[in-house]
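Shown here: the complex without one of its protein chains, the others still in place.
Just so it is clear, A and B label the chains in written order, and each chain counts residues from 1 on its own.
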Amino acid sequence: MTIEKKNWPLWEVFIRGKQGLNHKHVGSLRASDSVMAIKNARDVYTRRAEGISIWVVPSNMISASDPCDEESLFEPSQSKVYRHPTFYDVPDGISHM
Amino acid sequence: MEKVDNKDLEKKFQEKIDQDIKIEPNDWMPDNYRDTLIRQISQHAHSEVVGMLPEGNWITRAPNLRRKAVLLAKVQDEAGHGLYLYSAVETLGADREDTIDDLHSGKAKYSSIFNYPTLTWADMGAIGWLVDGAAIMNQVPLCRCSYGPYARAMVRVCKEESFHQRQGFEVMTKLAAGTPEQKEMAQDALNRFWWPALMMFGPNDADSKHTEQSMKWKIKRHTNDELRQQFVNVTVPQAEMIGLTVPDKDIKWNDSKNGYDFGAINWDEFWQVVGGNGPCNQERVEARRKAKENGSWVVEAAAAFANKRMKKTA
Partner (left out) sequence: MTTKEALYKYVLRLGDDSLILGQRLSELCGHGPILEEDIATTNISLDLIGQATLFLEYAGSLSNEFKTNDELAFLRLEKDYLNVLLVEQPNGHFGDTIMRQFLFDAFRLPLLTKLQDSKDNTLSSIAEKALKETKYHLRHSSEWVVRLGDGTEESHHKIQESLNTLYRYSHELFFVDEADVLLQQEAIIPELDDIKSQWSQTIKDVLEMATLSLPTNNWKFEGGRMGRHSEHMGYLLAEMQYMQRTYPNMEW
């Protein structure tokens, strides 16, 4: 990868709000390198103490599923209702289940 | 990928919108929808960034340490908001720097309120109270806009923006309750910013060329006139409460519409300012252009440095 002279690469930013939570995507920004990207993310996305940990990923390194494949990728799992606990009858009076 | 008919895609797209399902970056969307969003979001982003300048004009002259810190934080937030929005623009395949170049060349517009000068400290109050107030009114419905990244950016912006309006109103309240000189300063600021604030909602519905399509796409949820009326309704009592007078002799409560009647807006002035003849159009764009021009060697240096380091580690 070579960085363009006039335009820094785009980075996607993920913030962990607090210990115990996942990093969550919050937006993107421009930076020349990952060190700068993390610092910029700190200044742009955590001005109000929104996070305790930051991930940055070059936007062009993300592979995404194609929305056109949505039906074939995700619909088949919708019919598998038996994967959810609500599918099953539990007799009255039974607890801890 | 199967070849699908555009008409069919367009129908499915509109169905999604009608069901309030958000559109996300990789989803199919009509070119017009994409172009409208790129135009609207980038202009919104430019407005945030150009909007830093009139208030930035008073940071170094803020009257005490508390006000200085608050104003600085506020103007910095505007830069942040600009960034959230540019980030949304980039999800549509537009390049941020290209849209910024459009701003500098005069091709892209920004909110014309920022072409008015800030002449006294009270203008910091008037801008926070009226301009941010009007902006919030415009922006809250945008949190439900059909395009996911724009809606999410607006949620962030709106959360941060409410402090902006409050700090402005606090400045105004303090001045209005101060010495006669201070009160006069506050009234003068209200006089100068009232009408431009009303113009922020854009032309009357009858003259707004984008409204209908934008409503259908749920990019827009209320018309310009609806939002303007709502703004007048909430702001007039606020002015009265702190002892200031809105500079419009036609302001009158109207029971039948459960809102205030107000005087005619000078649309000639509005179009002149939009067209580049506002008091500060040239200075504002020039300041932004200069910032980029003066910064270009810095951007290039950091890029060159990053490239060198990558070569070293490769």
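Please note the rule applied: a residue touches a chain if its C-beta (ideal position, glycine included) is under 8 Å from a C-beta of that chain, and two chains touch if they have at least 3 such contacts.
In this text the structure is predicted, and so the values were computed from the model without any measurement.
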The listed residue (B:7, B:249 or B:308) that touches the chain absent from the view is B:308
Given B:101, B:160, B:261 or B:300, the correct residue touching the omitted chain is B:300
Of B:68, B:109 or B:166, the residue touching the omitted chain is B:68
Chain B positions in touch with the non-displayed chain are 49, 52-53, 56, 59-69, 72-73, 75-76, 79-80, 82-83, 86, 121, 171, 174-175, 178-179, 181-182, 287, 290-292, 294-305, 308
Those residues of chain A that touch the unshown chain are 8, 29-32, 35-36, 39-40, 43-44, 47
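Criterion: only the chains that are shown with their structure count from here on.
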Distance between the CA centroids of chain A and chain B (whole Å) is 28
The answer for chain B against chain A in the complex is residues 1-2, 24, 26-28, 73, 76-77, 80, 83-84, 87-88, 90-91, 95-97, 152-153, 156, 160, 296, 299-300, 302-307, 309-310
Residue positions on chain A within touch of chain B in the complex are 1-8, 10, 27-30, 32-33, 36, 44, 47-48, 64, 66-68
